[in-house]
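Some notes on the structure that comes next.
Not every chain of the complex is shown here; the ones you see sit where they belong.
A and B are the chain letters, set down in written order, and residue numbers restart from 1 in every chain.
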């Protein structure tokens, strides 16, 4: 079968013919139809420091997909450790990720443990099926905060940030203020329901005006950019909550006293998706029609145009980029 | 001033001239413009068993109102007992209620402790200001359950039930099924956002179909009718939550084993409004435009037509009934 392979410890992907995956008794073979491209794939493509430390080529890349009317949780957990046994498998220390630690979904077929498969209703399109993984990150981030009635600041309008805008809107946020440096992304955030979608330097005045100077009840940090992170902690109100999903590429200098402790904040680090509470909530929001992520998908490529797909993401102009495989 | 007075231990109200209230240093005098009529007022009017046990005529009736661009929490709590000191003043054992335990708001003026006053933004109409108390009951009921993504059954479409429909809609419920025996009320529930608003005997099939036979995640029991209460417990899913606000007029025979314990339910008895978390949430929903209770107000009367107002409520056809006082 055709597959995008990380062939060696060097930049780039290669489209090549590989053997179809074999499955064990507790696995299923899925014919992939759509696959989402993620920032993680860009790291692997670029072969940056993180990728070098984590990945062992050769392997098939990709971890977001739809096929045979299912999608799947890409974190394969051991199911028997303390974390898994107590409802925290999203942080199972033995997690193996498809497209990172084993063969992924940028291919015609993928094998998945049956336990990780999530069935899609007929009403869910192939495209939307193919992006459940990053939508799930957004649902996890939003729905572990208390959103009904909240004034929410979202720093960073990559695809997950934009999804989060729509989920906050559906979940009863009173006001959603989104920031990014890119106008295309801000326009997407606006179309998904942000009351204001602005450049970071405009955020302070808007948040302060909306909250009587107090700050946002909840901040969703979706950028990983140090300046945005500091702004997140500056603009959350005392006693508020910061959900951290964006991954900074290096250390950040923190004034813990004034940025965290004296403000009495709660901070939550978001990893993956709650298995499978998040998946269930996501399905409910999609089927009710409260949340439609379709406008976020801005680019579609065949597997053969992987370089162009990666370039689209790097441009900072894209919403969600997907591969059309079958 | 003119006031509707419960003059003696007998049915009815009397419109008469009474002295204007005097205020203490920690109280404010408010010129009443609108006042909502509540089921409690009907009990006092009818002088039923509950009223006989609780009220000591003569006193001015009424506890929901707007005036001078404020409304107020009608539960006057002691502020210093254990409950008050630990964030539970809504169940303060020393609560005195305006229009029940002291003079109320069916009058041209009312005195209120300054601490109980809630300021209204310019965008809030007189009418909506006048019904914050029962809306608050609905907000308390809805927002202490986990609504985003939930399938919700609301049994009973009196004004508070209909408000709850609209709040569930705003707060991200996936599906809202409302029941009542009265078609006017069902139409109101539909207009506030219920996916289905049906007679009780139709509810089981709809809930089961919507939930794969499992039952609703959350049931809001708003009727106090024994048959509806049993249906609430029958149609909530295992591990689900029942919020109880409707007050049954007599004892109910419960099969605790099958209706509560084996289902692993959580049940919450709703009293008043959280002070003042509920008020803050309500204000947020109203100002954001997510929730507009205006369609629920179906009848308006002057104080002089109190008998007609009470009759409108008793007809079972009314949404919210209010007095226009100034």
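Here is the rule we use: a contact is a pair of C-beta atoms (placed from the backbone, for glycine too) under 8 Å apart; a residue touches a chain by one contact, two chains touch by 3 or more.
Since the model is a prediction, treat every value here as computed from it, not as a measurement.
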{"item": "Oligomeric state of the whole complex, in copies, if 2 are shown", "value": "4"}
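The rule is simple: only the chains that are shown with their structure count from here on.
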{"item": "Centre-of-Cα separation between chain B and chain A, whole angstrom", "value": "41"}
{"item": "Touching residues on chain B, where the partner in the complex is chain A", "value": "143, 147-151, 170-172, 174-175, 280-281, 284-285, 287-288, 290"}
